[in-house]
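One protein chain omitted, others in place.
Letters A and B mark the chains in the order given here, with residues in each chain numbered from 1 onward.
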Amino acid sequence: MHSVDPSPIQHLMREMGIDEASVEYRKRIVGIEARDLERIGAVRELVVQNAERLTSSFFDYLAGLEEGRALSGDRVVLARARELKREHLVAMVQGNYGLEYARQRLELALLYNRVGLDLRVFLAAFHHLLERAGEILTRHSGLAPLEGFETFMSLKKVAFFDIGLIVDAIVFERERLIRQQQSAIRELSTPVLQIRDRMLLLPIIGVIDTARARLVTESLLRAIRDNRAKVVVMDITGVATIDSRVANHLIQTVTAARLMGASVIVTGLSAEVAQSLVALGIDLTKLNTVGDLQGGIEEAERSLGYQVLQRERPAIARGE
Amino acid sequence: MAHQPSSVPIERELDIVTARQKGRELAARLGFSSTDQTLLATAISELARNIVAYAGSGRIELSQVEEPGRRGIEIVALDAGPGIADVELALKDGYSTGNSLGVGLPGARRLMDDFELRSKLGVGTTVTAKKWLR
Partner (left out) sequence: MAVPILKQGEFLIASIQAALSDHDLVDLRDELAGRIGRFRARGVVIDVTALDVLDSFGTRTLRGIAHTARLRGAKCVVVGIQPEVAFAMVQLGLSLDGVPTALDLEEGLFLLGARGGDGASAV
């Protein structure tokens, strides 16, 4: 139920670019060398014997903190996390920190992320665990103080290698949520409305950046085809600021619509904005602008109605 | 990872069509939107056209690229032509020494996410451009 099946982890690893080479690189960054593997090998038995105790120290510490309840409150998740953490401790002293080891760390990271475990709290608990491990090494390994210290530092390199993976994975997952939300917001704020047969209204509200401009243009072009639109009223009353970049985006949108055979009427360009655009030297004479939205819709209606009347009347040049 | 780059020799203007079709196929396979497929195909078209117009022949290499957190397509356009004396100028809008609109290279750059042009006089030109899945 709460076990993380392998596919999302494989997927995450691919997305994060975690492969043999990048794992090797991570090991190099924290400085794990052959010497470290030897030292860790010497205390392997001791750590494995104490794995249960160390695991408890981690979760007891979490349980003692308000923010740690996210994990300790759910029994099923907690049991799985304990199991993984115990495996982690055993794996930590096996000297084999390859792709499979990284995969196990990410599995635990995904679990932490799912319950929304606070990163600070995770780091504190992990540090607490290391402290206990240090104590055990000093007291029971039988190593001389300097040797014991060096062995502990070797273990700490592995611990930092682990932390790097776990923190990266949690941050990546949280950013994914932000990325999804951003695109959802963009999607929502770009409506293209059909208000008459063959006539679209495109109200643009908020900030226009390159990504948003692209989305607006794409959805407008698709709507032109789907609705067989001939006229588009693009209202920019709600655009926060219009500088040369934004103006360029708008001109591109209009040009693309025209390429598809639809004419665009731009409304809602305030006097101040118009003046500042002129001062910036931006040429908007290519745009067909009408003062307000109502005027724009009326003009669009005229242009559509005019085509119906034209069979009986002589051609009248349109004001484009 | 299992994706072999494909290489399209560009010798005649007919090859331009082949190159952009290959690019579109690869983009579709990787899950690019139809708009992005078109942007890629158009950029390939401009780059291939550049090879035919200025170097006579060369090739276009298409491959899948992966970086932490993203995947994309890489286009490499290579030729052993005369090279470009002023790379900065060649990337400026409206500049063209050949019979084109002067949008070729700067235009292709706008269609792609990453764009790098290396050129040596008498040796040739290499354009490396990437587009990432969004």
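Simple rule for what comes next: a residue touches a chain if its C-beta (ideal position, glycine included) is under 8 Å from a C-beta of that chain, and two chains touch if they have at least 3 such contacts.
Values in this document were obtained by computation on a predicted structure and should not be read as measured data.
*Asks:* Pick from B:Gly56, B:Gly69, B:Pro82 or B:Gly107: which residue touches the chain that isn't shown?
*Replies:* Considering the complete complex, B:Gly107 is the one touching the chain left out.
*Asks:* Considering the entire assembly, which residues of subunit A contact the chain that has been omitted?
*Replies:* Spelled out for subunit A, the touching residues are 214, 217-218, 221-222, 224-225, 228, 230, 252-253, 255-263, 303, 307, 310-311, 315, 317-318, 320.
*Asks:* Tell me where the left-out chain touches subunit B, residue by residue.
*Replies:* Interface residues of subunit B facing the absent chain: 13-14, 16-17, 20-21, 24, 34-35, 37-39, 41-42, 45-46, 49, 93, 100-101, 103-104, 106-108, 110-111.
By definition in this document, only the chains that are shown with their structure count from here on.
*Asks:* Please work out the Cα centroid separation of subunit A and subunit B, and write it as a whole number of Å.
*Replies:* 29
*Asks:* Where on subunit A is subunit B touching in the complex?
*Replies:* Result: residues 14-19, 22, 172, 218 of subunit A touch subunit B.
*Asks:* Give the list of subunit B residues in touch with subunit A in this complex.
*Replies:* Interface residues on subunit B, with respect to subunit A: 1, 35, 66-70.
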